[in-house]
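Apart from one protein chain that is not included, each protein chain of the complex appears where it belongs.
The letters A and B name the chains in turn, as written, and every chain counts its residues from 1.
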Amino acid sequence: MKSGSNLEKLLNAGEFVITGECGPPRSADASVVREKAKYLKGYVDSVNVTDNQTSVVRMSSLAGSLILQEEGVEANMQMVCRDRNRIAIQSDVLGATALGIRNMLCLSGDHQKFGDHPEAKNVFDLDSIQLIQTVKMMRDEGKLISGQEMAEGTEPRLFIGAAVNPFADPFEYRVYRLAKKIAAGVDFVQTQCIYNMDKFKEYMKQAHDMGLTEKVHVLAGITPMKSLGMARYMQKSVPGMDVPDEIINRLKGVEKGGQSKEGINILLDQIQILKEIPGVAGVHLMAIEWEERVPEIVEAAGLLPRPTV
Amino acid sequence: MIVGERKPLDEILEMVKDAKKILIVGCKGCVTVCNAGGTKEVGILAATLRLARLKEDNPIEIDEMTLERQCDPEYIEILEERAANYDIILSMACSIGPQYISEKFPEAIVYPALNTCFMGGAQEHGVWAEFCQACGDCKIHLFGGYCPIARCSKSLLNGPCGGSADGKCEVDKEIDCVWHLIVNKLMKQGKLDQLTQVKPLKNWTTSRDGGPRKIVREDLKI
Partner (left out) sequence: MRLQYSPNVKIIMVPCTGRVDILHLLKAFEDGADGVYVAGCMEGDCHYLTGNLKARRRVEYVQKVLESMGVEPERVAMYNMSAADGPRFVQVAEEFKSKIQELGPSPFIKPKDQAA
């Protein structure tokens, strides 16, 4: 056992896991996180807490993670390289673990250009792959980058995650980048939102053939479409997103009031397909600012009750 | 070369607003090549400032000269006899020039007329791009001849990130995703193994992070 987290235990037991996502508020209001926790507790196995996602300043991912855990929801703390150098990163890894965090998602981070502080200076001392390597070294070798050693039993016991985008350019290279994250020491990966099932199957087949799915748990990222407008926006304007016309047409086929229901139906169909794809260990449900719908989605997908190990 | 760009006219007019007589000093080095601060640009700035001040009914006298280089003490010396004659000296070199001039002539009031932008090269007439960040430890041979430090928006050594589309950076469609170029080149060359190795953490001590840098060549000292 690397970390003893619920997520790790379930994945090792071969359960089809479901993880959720929670964005902390743009204030010091802990009740926002506590409120979101209500819709996630008992419905998902672990919850990603975003780290100033899209470079918009929010309550820190560490604080958000701790509040979730106080509410009985296991956190998967996100950590980006944009805002911290190697000194701050290692310090936060140690601090988070000391406070009970057991899962950490290692990311490069969105460029600050898209956030609310585009004038900021960025860091990017490490990149996401080097971050994975660093956390793994701290955990498995009990060493800091400097070589400084920790006494046995005092290493940060973290289950290490990463994000992968199977659809970004260049497509042929994406699976090699997954291999590189595995070589760096990642335990599980969550993918970018998937809508193009055929292309994702192709990616997973490639990964499976290369023996990668033996080495890492792949959780397929899914996001329900709230409306036709959202689907169109995702298709046209979000980089690295592949939304096939089929999704657009299904949403077009229903009246406006029924689009969010149809969006959830599409998602439920996706979950059934994903369950059958070899190497897919679970789903990562990103119901962005739609946490209140998580219970019904998970129930309708037949994924209740959540297993315990 | 060092690529610069002239400051907006408003900003320069503000700098010289109280001056009656100024000297504009160009540089025949990099900023001549990138058409920002050579003899010609000195002439254009002088004419523009004179016109702007004529319009305000507050004429300004401007002398123009262009030095061989402004980043070598010996080429600055030529200003010795003249520096005291002006209310302001406006340097059109990269920021090294005005620093050299103001250090050499402590009494002079020296302003930069350019913004020093980056180290790069011309891509076509009138277009320059950044190629180097002077990290002090060149490793471009490991990246198909491209520099990910200077040319990736996140300086990723193990890129690309998930945000590029059609070979362009998510930060700006005008920026080529350098990782797209690196991957395509190395795949074409059959050197995928160079990409699948995890590139180690960079040692930034040779970069600016180690403090301002200096090179001393004993063999060249006189």
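Definition applied: contacts are C-beta pairs under 8 Å (C-beta built on N, C-alpha and C of every residue); 3 or more make two chains touch, one makes a residue touch a chain.
As the structure is a prediction and not an experimental result, all values here were calculated from the model.
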Visible partners of the omitted chain are B
Contact with the hidden chain, among B:A47, B:I78, B:C138 or B:L192, goes to B:A47
Mind pulling the chain B residues that touch the left-out chain?
-> 8-10, 40, 43-44, 47-48, 50-52, 54-55, 57
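In this text, only the chains that are shown with their structure count from here on.
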What is the distance, in whole Å, between the centres of chain A and chain B, each centre taken as the mean of its C-alpha atoms?
-> 41
Quick one: in the complex, what on chain A touches chain B?
-> 81-82, 86, 108-111, 113-114, 122, 124-130, 133-134, 145, 163-165, 168-170, 172-173, 176-177, 179-180, 183-184, 192, 239-240
Residue positions on chain B within touch of chain A in the complex are 153-167, 170-172, 177, 180, 183-184, 187, 192, 195-202, 204
